[in-house]
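A single protein chain has been omitted from the complex, and every remaining protein chain is retained in its original position.
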Amino acid sequence: MDLNFTAEHDAFRQEVRAWLAANVPAEPLKTYDTAEGFQQHREWEAKMNEGRWGMVTWPSELGGRDADLIQWLIFEEEYFRAKAPSRVNQNGIFLLGPTLMEYGTDEQKAEILPKMADGTEVWAQGWSEPGAGSDMAAVRAKAELSDCGDYYIVNGQKTWSTRAVWADQCFGMFRTDPESKRHKGLTFILVPLDLEGITVNPIPQLDGLPGFAEIFFDNVKVPVNRRLGDEGQGWEVAMATAGFERGLMLRSPARFQQTAKRLVELYKENQASADRDPAIRDAVVKAYMAAESYCLTTFETACRLIKGGKIGAESSTNKIFWSELDQTMHEVAMDILAARAELEPFAPQAKGVGSWLDGFLFAQSGPIYAGTNEIQRNIIAERMLGMPRK
Amino acid sequence: MDLNFTAEHDAFRQEVRAWLAANVPAEPLKTYDTAEGFQQHREWEAKMNEGRWGMVTWPSELGGRDADLIQWLIFEEEYFRAKAPSRVNQNGIFLLGPTLMEYGTDEQKAEILPKMADGTEVWAQGWSEPGAGSDMAAVRAKAELSDCGDYYIVNGQKTWSTRAVWADQCFGMFRTDPESKRHKGLTFILVPLDLEGITVNPIPQLDGLPGFAEIFFDNVKVPVNRRLGDEGQGWEVAMATAGFERGLMLRSPARFQQTAKRLVELYKENQASADRDPAIRDAVVKAYMAAESYCLTTFETACRLIKGGKIGAESSTNKIFWSELDQTMHEVAMDILAARAELEPFAPQAKGVGSWLDGFLFAQSGPIYAGTNEIQRNIIAERMLGMPRK
Amino acid sequence: MDFTFNEDQLLFQEGVRDFLTNEVTPEKIRELWETDSGRSPALWGQLTELGLTGLTVPEAFGGMGMNELDFVLLAQECGYVALPEPLVQTVLVAVPTLVNSSNEDLKAKWLPQVAEGAATIAVGLEQNLLVEDAHIADLLLMEKNGNLYAVEQADVTLEYNQSVDPSRKLYQVSFDESRAMVVAEGDEAQALVNGALNRGALGCAAQALGLTQRMIDISVQYTSERTQFGVAIGTFQAVKHRMANVAVPLEYAKATVAQAAYAIANNVSSVDKNVSHAKSMACAASLLGAKNSIQVHGAMGYTWEVNLHIYMKRAWALDKTWGDQAFHKGRVAEAIFADDALLGAGNTFVR
Partner (left out) sequence: MDFTFNEDQLLFQEGVRDFLTNEVTPEKIRELWETDSGRSPALWGQLTELGLTGLTVPEAFGGMGMNELDFVLLAQECGYVALPEPLVQTVLVAVPTLVNSSNEDLKAKWLPQVAEGAATIAVGLEQNLLVEDAHIADLLLMEKNGNLYAVEQADVTLEYNQSVDPSRKLYQVSFDESRAMVVAEGDEAQALVNGALNRGALGCAAQALGLTQRMIDISVQYTSERTQFGVAIGTFQAVKHRMANVAVPLEYAKATVAQAAYAIANNVSSVDKNVSHAKSMACAASLLGAKNSIQVHGAMGYTWEVNLHIYMKRAWALDKTWGDQAFHKGRVAEAIFADDALLGAGNTFVR
């Protein structure tokens, strides 16, 4: 065990830090849940790509830096410290990108990855269908191969498609075998959102902005070369993608550590008022410890993976841990802000509220998306602890 | 709404208080989980009965005082304030007693109730069977009517029978229809524990003392006049008894309020040390509020019942609330006692630990007995909130 | 000892519940979000017809002469529908504050108007950051420099502060004392202010009960209808237990709110402790209600479309206003840690 970064790590960190210091916009971008903000974020992705910082874990021949997981974590630490913009194309870069590298044809990689990297094409995910919730196998949207074999005719509906309102592309599973049930007979297809027959309906979220959307497919003709993997292999491909989602690439410890840091600062700024409720100080200390634990555990896992270890059902503990931590931290912040907590940041009396309210609203979704925490607890009990299924 | 006690209530309270002041033993009795303590508690029941304070809610012709629920709560307040002994015959007085008054024949009442009242016969309950847990309908112990019709031949096993080690009598359900399933074909029978064929095996609990026991029945001949209610009516009778168990007669608010009071005192005695952990002060305040809420809600329910209201599925909230409160209060006490918390009260360094450790161990059983809190949550969801069963 | 509401009170509650659930629907609330004032004079007129606006106005001034205990179940119903109108503030907080003052001119001028539905009164305390519904208040009772002033709409300057709850209209209010009338000074003012704070907190607590019940009802309905893996998600034990875990603290908060209302209406000596106890527990139940309800809704609970957020946002806001958890737990702590505190069994009901 050696908990020191190597000289190479330190140099890498300095390089990231310098680039971010020179390039992160001084003014925060508008939220990408608005058209203007979306465009700003798309441009940021392009700038990142120019500096070859957009997808540091990608192979260098694809514009990445071959960064290993430790470097990735260092990159993220610097990224969050620099308050750099949220990644509008995370569905592409962190989920579909790696999946394409594993399952895509050379043509697909050549066509799709560069546009993903430079923000030309922003990706939405089409995991959920109406009424299916966390049940990823409940796919009813169909894709039927045309008689000529050139394209699929896609019909059906996807929902909770994050950022789909302004995205260019969407990926998801479609049922190609109409007789099949559950996770059989599914095919993973990449659908350009400008095809005829596609309707995207924004879904306003708690803050009133359309953070996700429903997508309707009405006889949409998708060229057959947009199939990822084989026909019927959709579940396997999707599981690989979902694995990336639950894995290390998203939910960087840095994100939660920076929130914990801000929480400590908020507590200290408001200490006289906050200490009226002794529970607050205790909650701040516990939250800080939890954020540090999340960081430590992530580095431990990254080191294990680098040495050839595998990530198993314990990734479900990950989801529960960060989502509940995030929720708790924002609840504590609300308690500290007290009567100011309900105010929108631009309200005249909202001094010092920062983005806590937005964060609080967003934190409500943590225990829900990417498989509810209830589903994760089932997985932990059954697959990690070996409890009986039925 | 009138939250004042009447002059009669006040007078009743003074009378209880005076009698207890004159009669509660100066030295605490030994625990009734020992033979000696059991005998001491039996004698206390006799003394209570002499003063007509043993079963204040019973009719006066049975030696009670016709006390209504408010008087009962006042009695309990004074009883716990006076640190009077725990009730060794609570299974008899509060559970079987009222059941007998509803379902018993005149002969049964005449024979059983006086001996119950004066502590001559202490009652154990035989609700659970091995492997059945909170599933009261999983009865396998059999009772077969003899050919002559004079007695039942009882075979089988009961377990978790509280205080059965030194008790004289036991009540429970037995399967009289061998073809029946679940809650059908059961009969409620009162079994003297000195009959031939009965073996009582003590079960040591967390503190090492035999607080409960297993009871084995091997061709035990129980006279047919010891059947309570009709043959096959056992489930109905048992539900009435269990209703009394979950109802107001047990788990007096006074018990938890006195614990909350002691917790406040413990906190104040150890404040300098306790305030090192800000969570403690907060937990003490919350516990005190919860104990007061329990009291308020109980009085509210009592008033509603007196006016003819009914107690429904919300009694399941009761069980969860007091058992979790009791557990929390003892956990907080352990935190305040810190390194002293693990010490037995007689240890030389155990200054100020009082009976908190014993209470902590006992509190662990609260969420389990009388139907686990998981079962109670199912009941609340399904019967009180109307959520779907399957 | 009779810890129950009487038949009249329960019947009144039922009538108001019927009215409110029919009239103040989620659709109606969403409509009001689109209006400038966020308030509906027509609705206020209906509330007046039901006798609600004048409920606590003495009969001598044209009201019903009822008290806080008579109103508390109605405040609960206001919470159940997340009523945007300032009924609780006017009837439960402002009117009794005015009635308890010794300023007869103010009473004579304003109380009849309130009873008739022609005026609303807002209350601004230093304990509160902002004033609710100051924009439509004809009169504002304002704490300032230890005194209590009455100032009319024309004489205040308002600055709007947007809440996460689009129904809540919050204002910073400034005024010149020279254009205001003194309601009370010194100790009398502080007694009125403390009374107003207790009434405001009681109003939040009662509304929190209603809000929690509403969130439970919405969640039970949703999880009974919504299927996943082929069954209604309400059949999953984890979903059931989440809702049961809300029902338990809700059940145990109810009697604390009743006691608090009783204590205010009857000048019980423990009133501060009782009110704080109720506010803390009822609002805590509502926060848990919000958290567990959004969870059992899955992603639907995160949408603007589903009505849940109307009630969640109100619950979040009410927890922090008219004294936050720190304030109310602090008042309870002060009471129970006092050297002469009477603790434990037999001390719950005092005069």
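A, B and C label the chains in the order they appear, each numbered from 1.
The working rule: a residue touches a chain if its C-beta (ideal position, glycine included) is under 8 Å from a C-beta of that chain, and two chains touch if they have at least 3 such contacts.
Predicted, not measured: the structure shown is a model, and the values here were computed from it.
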| item | value |
| --- | --- |
| Contact set of the excluded chain (shown chains only) | A, B, C |
| Residue among A:152, A:288 or A:362 touching the omitted chain | A:288 |
| Residue among A:258, A:273 or A:349 touching the omitted chain | A:258 |
| Contacts of chain A with the absent chain, listed as residue ranges | 1-6, 9, 13, 70, 74, 76-78, 80-81, 253-254, 257-258, 260-261, 264-265, 267-268, 281-282, 285-286, 288-290, 292-297, 299-300, 302-304, 307, 314, 317, 320-321, 374, 376-378, 380-382, 384-390 |
| Contact footprint on chain C, counting only the chain that is left out | 236-238, 241 |
| Contact set of chain B toward the excluded chain (per top definition) | 128, 131-135, 138, 160, 203-206, 208, 212, 273-274, 276-277, 279-280, 327, 334-335, 337-344, 346-350, 357, 361, 364-365, 367-369, 372-374, 377 |
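Following the convention adopted for this analysis, only the chains that are shown with their structure count from here on.
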| item | value |
| --- | --- |
| Cα-centroid distance, chain A relative to chain C, in whole angstrom | 40 |
| Geometric centre distance via CA averages, chain B-chain A, whole Å | 53 |
| Junction residues of chain C, two or more chains touched | 239, 329 |
| Junction residues of chain B, two or more chains touched | 281-282 |
